[in-house]
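Moving on, here comes chain A:
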Amino acid sequence: MLISVDANDARPLYVQIVDDVRRALVLGRIGVDEALPSVRELASDLRINPNTVSQAYRELEREGVVEVRRGQGTFIVKATVNGTQRRALVRAVVERAMRDAQRCGLSADELIEAIRSASTTHSK
Partner candidate 1 sequence: MPAPLPTDLSGADLAIVTGELSKQYQSVAALRDLALQVPNGAVFLLVGPNGAGKSTTIKILLDLVAPTSGTARVLGLDPQRDSALVRANVGYVPEQLDWGYAWMRAGRLLEHHARYFPSWDADYASRLFQLFDIRLDQKMGTLSKGQGRRVHLVMALAHRPPLLVLDEPTDGLDPVMRDETIGVLIDHISDTPTTVLLCTHHVSEFEQFADHIGVIKSGELRAQLPLLALKRGLLRYRAEVPPGWSGANLFGDSALRKITTDRDLDWTVWGDEAEVRSKFAIAGAVVRDAVSLNLNDATIALLSPKEVSVRAANPKRAASDLLEPSEAGK
Partner candidate 2 sequence: MTSIPIHTPPRWSDVAVEQIRAVGLRVRVFGALLFGAFMLYAFVAIRVAMRDHAATEAHIRHSVTKFDFTPDISILITYLAMLLPVLIWAEENPKRRTYHLAMPVGRSVHALTKTFAGWVWLIAGTAVFLAVVVSVDAVTSNIEGSATLLATRVAAWEWLVPFTAVTISYLLASAAGVGAQTPLIWLVGPPIIYVSAGMAIGLLGYPHLAESMFTLFSGNYGAAAALGGRFIAIDAAGPRVTRWLLSTALWGAAAATLLVAVSRRRATS
């Protein structure tokens, strides 16, 4: 499972980590009872403040996705919440698209129409 962050991203760093964990879950890269990297390890790899990683893990714990086991690490508990995670992911993608659309002065309907036609082309 690969987590990465980008300082230039509009989302705060901890949100990026939460999103990446969600993405990994949805894609099946990580499953129940598997451990996320330790706070120390992830902070060191990503070159970010360990408190940011803790904040992300706490957020995931709040959502019931992970469980912090004292002395052992942070473990996935609910992979079956796929639905919620998927929806959260889609929402994130859509929000980015809507921002782009708005910047170009496009309406939501135009965007929906464009997605429909693009996906039919895509699946061919």
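We adopt the following convention: contacts are C-beta pairs under 8 Å (C-beta built on N, C-alpha and C of every residue); 3 or more make two chains touch, one makes a residue touch a chain; residues count from 1.
Keep in mind how these were chosen: all candidates are chains of the complex that A comes from, given by their letters.
What you see is a predicted model, and the numbers here were worked out from it, not measured in a lab.
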Selected neighbour of chain A [touch, this complex] from 1 or 2: 1
Chain A residues within the candidate 1 interface of the complex: 5, 7-8, 10, 12-13, 39-40, 43-44, 46-52, 99, 102-105
